[in-house]
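The complex is shown incomplete by one protein chain, all other protein chains being positioned as in the whole.
Presenting subunit A:
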Amino acid sequence: MAAHLSYGRVNLNILREVARKDLREFLDKCAGSKAIVWDEYLTGPFGLIAQYSLLKEHEVEKMFTLKSGRVPPADVKNIIFFVRPRLELMDIIAENVFSEDKLQSSRDFHILFVPRRSVLCEQRLKEQGVLASFINIDEYILDLIPYDGDLLSMEYESAFRECYLENDQTSLYHTAKGLINLQALYGTIPQIYGKGECARHVANMMLRMKREFAGSQNQILPVFDTLLLLDRNVDLLTPLATQLTYEGLIDEIYGITNGYVKLPPEKFAQKKQGEASKDLPTEPKKLQLNSAEELYAEIRDKNFNAVGAALSKKAKIISAAFEGRHNAKTVGEIKQFVSQLPHMQAARSSLANHTSIAELIKDITSMCHLASEAFFDNLTVEQEFMTGVETDKVNPYIEDCIAQKDPLIKILRLVCMQSVCNNGLKQKVFDYYKREILQTYGYEHILTLNNLEKASLLKPQTSSRNNYPTIRKTLKLWLEDANEQNPNDISYVYSGYAPLSVRLTQVLARPGWRSIEEVLKMLPGPHFEERQQLPAGLHKKRQQGENRTTLVFFLGGVTYAEIAALRFLSQMEDSGMEYIIATTKLLNGTTWIKSLMDRPESQIS
């Protein structure tokens, strides 16, 4: 099922297996048939750990979504609530339990808190008078979920908002705990680097937790050489830019959630001859996207402009393989051909899917299409900002977009980007944009604007000096003529812009951060280095030419394009470094800005 998790440099399937084992053990604790009541938010992340079949094997017969009222009738012995530790959910659970009692049935209740038990929540259940109704109250430690062979995500959507707007560091605590658990499975990581306030906080907690549990951890040869903790707010620019890799664009346009994407169905109509072809599917087409699919693994990180060529090359290979049947003469040869058929058919359907997706994207992005002009214009402005063209003036394109009432998030992305690239906007420009937004989209957005200001995404210029150009030049964030087909630098993922976060990672590996002290000081938050003592005898004896492994942890989210850039660095022959990526959540500019918005609903009737 999850073989792709074990193909990478680090076998992340171990993590998944541990998670599955824990789940099974909990389910078996509640003997007899069961129904699970889900906190809806959790179903996605759990999908990455276990399919319904696993639950079924352990007598889970029904699944419901947690909502107020009563748990739907089901002839089961146990009702298990799978929830995040949130007070509002506790109230709903209490209501569920109360309405159940009225029915006089004798179903057993259990709670599984994900990722951790909470005294506060149990207190609330006690106040509501239902705590004693639960036979088992347990926690399911699900911090880092294996997302792909080189990717871990906590799927903690609100992490950035909580850290930077609400000063709530719960997500960082879970991060530190997750990293400690990771070290228990993969050995102590000898070196920790970091940049940013949150990174510092996580590192401190990790080191403290390590001390607390010193001696109890098992002796494992370290798999990771280095851990790099990066605050999202060190690089606010990158997620705002439109990602231009294949996977990045799928995410920008259709949105990938928990590894799945939903696509308009028209392009995926079954092309069968005859009867059933007339009715088009109306349900969106749902596809799982990960490296288990060979073709996808090949093209996901390519610049979209290089995807077409890759697809047609693949098409040739596949049809050549099918042609092979004419060469099969002997029974043995035919048998061999037939044995390869399933694989070839899978490859063919995968190719068909991705050709369709690529067509969909092309309709939106390609330059020679009328509808795509907007996409292109938007990109041009983004690139102007990133190269520092007229970032201190009101941008006419943004003005036009507001006048056209383009989606607010698009406007916010652009305005924030301009602000970040100018190290804050001139007060006049700043106020002008805000007024335009409030007058066009409604005054309620004043709260959102305040939030963006708090997160430093949109701010007035305080010092006269704009240090973005210095950062851009020192870190070579902009490369003209990025080679999209055969890239030689990470800047290909944004067709010219090299993501700041990834550049920092690259420089850390070689020549080291000391070479960019000045720039690091311009970026927010402290940068630091810590070493963790390894027990004697666990120091790695490195084979010559053996790559080092770095775990890069993005606190507050990471984009698919950044991941692509890191994968590119891993594959570069002379880099000597392989990267595993971990994050609180996979995001793009749109989902990110959305998470920072506040929208009070008006009650006036």
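Here is the rule we use: a residue touches a chain if its C-beta (ideal position, glycine included) is under 8 Å from a C-beta of that chain, and two chains touch if they have at least 3 such contacts; residues count from 1.
As a convention for this text, contacts and distances are computed from a predicted model.
Undergrad: Of the options "Vacuolar protein sorting-associated protein 16 homolog", "DNA replication complex GINS protein SLD5", "Mitochondrial import inner membrane translocase subunit" or "Tubulin delta chain", which is the UniProt protein name for the chain that has been left out of view?
TA: Answer from the UniProt record of the missing subunit chain: "Vacuolar protein sorting-associated protein 16 homolog".
Undergrad: Who touches the missing chain here, A:Glu40, A:Glu323 or A:Glu601?
TA: In the complete complex, the chain left out is touched by residue A:Glu601.
Undergrad: Based on the whole complex, identify which of A:Gln51, A:Ser349, A:Thr380 or A:Gln439 touches the chain you can't see.
TA: Answer from the full complex: A:Gln439 touches the omitted chain.
Undergrad: Who touches the missing chain here, A:Leu249, A:Ala347, A:Ile402 or A:Leu504?
TA: Of the listed residues, the one touching the omitted chain is A:Ile402.
Undergrad: Touching the hidden chain in the complete assembly: which of A:Cys30, A:Val114, A:Ile192 or A:Met205 does that?
TA: A:Met205
Undergrad: Just one of A:Phe64, A:Tyr173, A:Phe337 or A:Phe528 touches the chain that is missing; which is it?
TA: Once the missing chain is taken into account, the touching residue is A:Tyr173.
Undergrad: Can you list where subunit A touches the absent chain?
TA: Touching the missing chain: residues 85, 87-88, 116-120, 123, 166-170, 172-173, 176, 201, 205, 208, 211-216, 368, 399-400, 402-405, 431, 434-436, 438-444, 446-447, 450, 598, 600-605.
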